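Sharing a structure with you now.
The complex appears here without one of its protein chains, the remainder shown in place.
Coming up: subunit A.
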Amino acid sequence: MSSIGTGYDLSVTTFSPDGRVFQIEYAAKAVDNSGTVVAIKCKDGIVMGVEKLIASKMLLPGSNRRIHSVHHNSGMAVAGLAADGRQIVTRAKSEATNYERVYGEAIPVKELAERVASYVHLCTLYWWLRPFGCGVIVGGYDRDGPQLYMIEPSGISYRYFGAAIGKGRQGAKTEIEKLKLSEMTCRQGVIEVARIIYGVHDEAKDKAFELELSWVCDESNRQHEKVPENLLEEAKVAAKAALEEMDAD
């Protein structure tokens, strides 16, 4: 279904005759080829997980973080071109601190998502800029409760209760839909996200990967932080066990 642009795809400021902007669609392809990112909204918070594909055995574990804290109560998981992602995270952090300086309170998640989406969209309007080659999931916990937003390279931003981007997103979305999120706590959610990521990881095509998990929930005092070590280990063990169970069938 991928059509060749043939002349209408050379610039982000050109529409095709059937009303598409091909450069933005190509940017989305960069996201589709990256490691899977999964995020869910449980009843008491948000859990985000990333399948961080390891390019070389010499990389230090824990380096090249894909999940970043934007403010004390919100975080961002990035899929796609890592350098582009870093730029977006920096912008988000600056928006958050600026908002707090003017209005005297932590930036609401909705406002943060809108500002980031606006910035991403900005880069699709001028011929001298290229669109960001990354999709971003924003998860935060403000006074209106936990919220999850996904921002695509086109600048579209929607609110979700479960979202997935990257290689294994189709499989991940199917798995998320099976979950009863409104009854799940974040503790259980962490196990589920780990299981889903291990499940969609393609052993044949990609060798090693590192699982990165973060949460912001009542248990973490509404602070966005890495999932505690022991819970992370527990999740990995459960995920591997579930995988073997599947293979055994």
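Please note the rule applied: a contact is a pair of C-beta atoms (placed from the backbone, for glycine too) under 8 Å apart; a residue touches a chain by one contact, two chains touch by 3 or more; residues count from 1.
Here, contacts and distances are computed from a predicted model.
Engineer: Not counting the visible chains, the remaining one has a UniProt entry; which protein name from "Large ribosomal subunit protein uL14mz isoform X2", "6-phosphofructo-2-kinase/fructose-2,6-bisphosphatase 2", "Translation initiation factor eIF2B subunit gamma" or "Proteasome subunit beta" does it give?
Structural biologist: From the listed options "Large ribosomal subunit protein uL14mz isoform X2", "6-phosphofructo-2-kinase/fructose-2,6-bisphosphatase 2", "Translation initiation factor eIF2B subunit gamma" or "Proteasome subunit beta", the omitted chain resolves to "Proteasome subunit beta".
Engineer: Of the residues A:Gly49, A:Gly75, A:Pro108 or A:Gly189, I need the one that contacts the missing chain.
Structural biologist: A:Pro108
Engineer: In the complete complex, which positions of subunit A touch the hidden chain?
Structural biologist: Touch with the absent chain occurs at residues 102-105, 108, 110-111, 114, 143.
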